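Omission of a single protein chain aside, the complex is shown with its protein chains in their original locations.
Chain lettering (A, B and C) follows the sequence in which the chains are written, and residue indices restart at 1 in each chain.
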């Protein structure tokens, strides 16, 4: 990602672009010697930022400085024929976006693959599901992962759609009328179309815009950055929930070997990486706002009030999503589940979570529905109160309370038997995991190497 | 749009939903009498908000109040079997979103159609193209419209992709495990799947989510609202440019019969509707921020901190885009172009815009390229200065200056002849218009009635 | 708040404004009969929205319709002399803002007062402080409340500063040059100044802008809405932490009498109101974006692209903060702390939280610092691991482990004694509470009635 957006990386892309244009122009009949193209090819990787900088201080024009530098190195003057600055910069920036999007797609596929693996591993691990952050109904840990995985799947699908049609501006000239290329080819419209097609193919774009101005519509940038934010959102929902679970001691996002929580408290297992994932998402929401502030603000055929914004928002949004995905992949690879702690929570909560089932059994056993409901409600409220008041030693637990109530007609043995069947309370959770895993694996396969991608080590 | 999001409209959708669920449950074997369903059908349009409100004040629970009201009217108790509140509200809200998105798609198709018509009408109208808000190169007015049209096309395509896969949450229960429906059908997973499929079909969704929590992922809402903002951006770029053109007296957004600019200055032709279009876009950017603030913030299986936000952001974002599209359709239908004013601007600017062509002709006529460039530069700067200094009476214009310079070797006649060929300076603009018009018409056809849709009269 | 922003409330303010202008104009010499003013006063509360609506449909001009309605009722034509529409609407809207800000200030003072009361009540309640959502060091519950209170204090101070200087646009005419008022007073500049001063005083503003255009700068709206968001942030930090604590069963945001958690699970104590507070804050962040999108976008002396945005963002931002404050006041009044649950958590965590103190005592008792540190680290990690692995029955706890290590030289009795002094581990927390309480009480006193304000009952 850094290589793509670095000054050096960008200049490399520009030079590739210029050479591609020259070759196509030559093939279509312009008088550009093959030897000149060869001269440019020969020097294209000699990128000296200081020299370009010095030239810019003289010309006060960034593109001019880079033209002069490249032509100076090659000892030729054949690049940038019939191009305006924007014919270069718009296309090269879109190329950066395209390649960066593909990288995000690859790493998102990797995340999908790892998340599916974790969901599969914990497919049947009974877990106290929570709504409003308090215990609600049983689920499984694998299902919880699959749930965030499905959020990622939606975002991943959208990203694929965008990549399937992301259109490049092409060689359209100062106000988008292709005047200069047309002039260069003596008014031959077909040749300008062929030229653009060849450039497109070279750059790897599937589509070009037709009627543009000096610039391509900035709502395209908005679309790109919002697609990134959507990927981030899935990660952030996952990370937020991991932070909650870490707070209850149910799991840890994992530690590198030798790492300790903090110097003062070495046992402290902070979910720092998950916090960072949430932070990256907040960062992306800021770039969404910046791009929303550009979309719909085009004046006539375009101005450059967007320029300084895009220089910040585009690379930095891609850096943020890349940092997020690398962090997430680390967490997905290292996280540690504490089954004993999960089981302890389940034991505390299960009687409460099972009240619906207990009601049904009581009715089956002959109790009146309303009577049984009232009885259960009374005992649940009383048991919850006792728990809060710390009255756990002396006070009976919920099962004991229910067993002692003749209205229900269920013995403690019968009740304990219901609770022992807890694995049934998770409903379709395991089936949902299977569905997610199957879908994800199919998708990840389409992205070679994604499943085995090893993320960078985090500092 | 109002009908969709009004309290009454929502309750109507809810009752349809409940009835659909009952029918499917009955078909799949639950003991729900056909007569009971008929009783609900009979009263479903008796919507009394005051009565529901009164019930809510008693139960302190909104869904419960609406269940009791509907069952009270029908004299039955068969709705909401095995459902939690969210099984109702999530699906009904997604139904509102789906239908609202379709309405937006329809009106956007109408806008595309009208914009194409305007582009076709003004296909060849020579116009002074502007970058940085100052004259740059010639274009045509039709091309300028096509340019904003192409921005709309991108947004329209994205909206279509979203509509093609927008997935509904379905009947998933309190934490998303389908426990209650499974219990209702005696653990028969196939039946719960069939039930969901039938509901989907009834509601018109093409896809359902599988592994969800209490709620569907809120990044889906973010995706919806950003898709709306992208539509708005195309309109806003158009509207901003119209405001600029109105400021130069080149066109007017149109007036209703009898309308005057302002009471004090009746001739003042304010682009108020275009300003409003820009305003609606700013509004949408706020809802984008709200939904970005929900996406990625899911706690465990879900909480309701999103609830109050979605109650504001979803309907209000749809109202904003609807207001924008209606306003835009009015402008597209009523706007008036002032060809004389456009021609007067062209006449002032053309000599400057033609300097590239003049340079080429001078070279053809034997001048040295560098010499000719220097000469043209001198005269262009001098003529521009004279214009700024108001020195238009006494000072020669640019053509006279160029004609008087022997370095160029072009007579005033030769120069005027070049300018008379101005229609050639627009390059591929007319061809780009044709391309946009053809594409748009094909799309609009796919949305029956869109091309003929008559927008509401604005107040 | 509703009364302020309702259509009827706004028209009432407008009529007051017109009457104030008439009176001042009369006093300064314009020929407006006292009887005419009396006629307007007599009918000013006859507000008939339907009639005004019907007039607007005829005139296509909202202000004109309201002028005609009011003059029609009075049978006079003396209002709006020398005013443009914006002279009315800008000032009346700023009046709405001013009064709404004061209401927010009052309710924020009430929140400060209640928060101080809660902080005082729980000043010494030992609590396991958390960073990264995991136990870190002891604090007190009162200190935790004071911490969020101090965030509110900052926001409250800023709000006070804004209210101390919020400047009104005044009667400045169509482009801000006061031309029409000057003409009315025969060019007498002093009289126009006096007129404005009297209107200011009448409306309760402390300052007026001088050099404005058609509109006052929209960055003022941005300032207002960001001030509201800052108030909201304090509440949201508090609410987020309450949601976390409710998830651990340490406290509840409180229930109204007879309320149960959910029909299926009556013991479930959802922090719904705290979730709602977070939601309102997210809503406000959207209005911040809207107003940021207006600030800095003034064209010349002003346009109305801001109009539709302000009509949404201003009232709705005030409704959101009002809803938030009412909700918060309810929570602050009803919340219930579960000391037994807090004590249970402390008992589990305290040995870990006390390791710093234990280290010092070991050193005092003669152990080498590095040796002791290493020993404590080993045992803390082992004890934490045992806890996670559910090995609580068989495995020794941290105190037992430390007591058994000769390197430390501290007996179990000595260690238990250290833990018994836990109240000392809270450092300056109680003193910080005292400081916050004293500051808040002083501020609340300055807002009469705030401390006793009873919030609306929530539905």
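Miscellaneous remarks
To be clear about the criterion, a contact is a pair of C-beta atoms (placed from the backbone, for glycine too) under 8 Å apart; a residue touches a chain by one contact, two chains touch by 3 or more.
Not measured: the values here are computed from a predicted model.
Only one of the listed residues, C:8, C:46, C:154 or C:197, touches the absent chain: C:154. Contact with the undisplayed chain is limited, among A:69, A:253 or A:275, to A:275. Only one residue in the set C:16, C:223, C:378 or C:397 touches the chain that does not appear here, and it is C:223.
Within the complete assembly, A:313 is the residue of A:47, A:313 or A:375 that touches the hidden chain.
Residue B:244 is the one among B:103, B:244, B:363 or B:422 that touches the chain missing from this view. The omitted chain makes contact with chain A at the following residues, 56-57, 60-61, 64, 84, 174, 243, 256, 258-259, 263-264, 272, 275-276, 278-280, 282-283, 285-290, 293-294, 299, 303-309, 312-313, 316, 320, 323, 459.
Seen across the whole complex, the unshown chain contacts chain C at 129-133, 136-139, 143-144, 146-151, 154-155, 157-158, 161-162, 165, 167, 173-180, 182-183, 187, 189, 192, 209-214, 217-220, 222-223, 226, 229-230, 232-237, 240-241, 244, 278, 281, 285, 288-289, 292-293, 295-304, 356-357, 360, 424-429, 431-433, 435-436. Touching the omitted chain from chain B are residues 130-136, 243-244, 246-249, 260, 264-272, 275, 289, 292-293, 338-341, 343-344, 352-353, 355-356, 377, 380-381, 383-384, 387-391.
Note that only the chains that are shown with their structure count from here on.
Residue numbering at the chain A/chain C interface overlaps substantially, since over half of the positions present are found in both copies. Relative to chain B, the most remote chain by averaged C-alpha coordinates is C. Between the Cα centres of chain A and chain B there is a gap of 26 Å. Within chain C, contacts with two or more other chains are made by residues 243, 264, 270, 272, 275, 289, 293.
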